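Please find one structure pasted underneath; my questions will follow.
Yeah, one chain of the complex is gone here, protein chain that is, but the others are all in their spots.
Our next item is chain A:
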Amino acid sequence: MAEVEARGLRFHVQTLGPDDGPTLVFVHGLVMDNLSSFYYTLAAPLAAKGVRTILFDLRGHGLSARPSSGYTPHDSALDLLAILDALGIRTPVYLLGNSYGGVVAMRTALADPYRVAGVVVVEAACGGIVGDLWFEDMVNTLTVAALGLEFDRTQDQLKALGQRKIARLAGNASELLNGTTLIDDLGSGPHLADLAAVTCPVLGVFGAESTLIGAAAELAERIPDCRLHVVSGLGHTVLREATGELLDTVLDWLRV
């Protein structure tokens, strides 16, 4: 199934794996990211182990619709729950969020605790001071990127050079950053989760060299059922560069 209608929007959704068995929903990162970062890494191996995996493009990203507003992590958490409704999935699901997707996953666990069996956070700061600084940094970086894309007409220049792939990435990024309320929504906080209110089991996976490593201790301190795994030698790129280690860690945590 590639298209799902939820909250009045068309979402690109892929499902891999059996119809029964534990269900895990992947949540990708911001702007340049989409479900393909899971499609080519964790989804197929997890599906082969009997996990029903669900991948979706966040609103404004990948092949999902790009409405002009509604880009807070809470909005995306409601999108996720509505997609589960549309798929007819009523049993609790596991969530795995990478980078910004980790924040959306944690917001989902708070929005509807009964539908979330557990959360895997990969390289995300979901609360506390590390999270505040991270959001501030993201908003600043995206604001600068938005201005650059708007004034340089980057995608037109790339298209003229025959660089279709990069031109499309730049064009989509520009439409998301300059044509929607995404930056304003992210800057309008507070968006982070009250970690002390999270009741489900959480697995946190971080790169030892990441600027977000401080978020690991925060998770462990505030969440009663929390397991941590730190990947040595890596920063924010755990999903892509330590796929095998991440997969083994998730399988062990899921006990499948």
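By our rule, a residue touches a chain if its C-beta (ideal position, glycine included) is under 8 Å from a C-beta of that chain, and two chains touch if they have at least 3 such contacts; residues count from 1.
What we mean here is this: contacts and distances are computed from a predicted model.
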{"item": "Name of the absent chain as recorded in UniProt (options \"Acyl carrier protein\", \"Sigma-B regulation protein RsbU (Phosphoserine phosphatase)\", \"Thiazole synthase\" or \"Probable membrane transporter protein\")", "value": "\"Acyl carrier protein\""}
{"item": "Options A:44, A:217 or A:230, residue touching the unrepresented chain", "value": "A:44"}
{"item": "Candidates A:63, A:86, A:117 or A:251 - the one touching the absent chain", "value": "A:63"}
{"item": "Residues in chain A touching the chain absent from view", "value": "2, 14, 16, 34-37, 39-41, 43-45, 47-48, 57, 62-63, 162-169, 240, 243"}
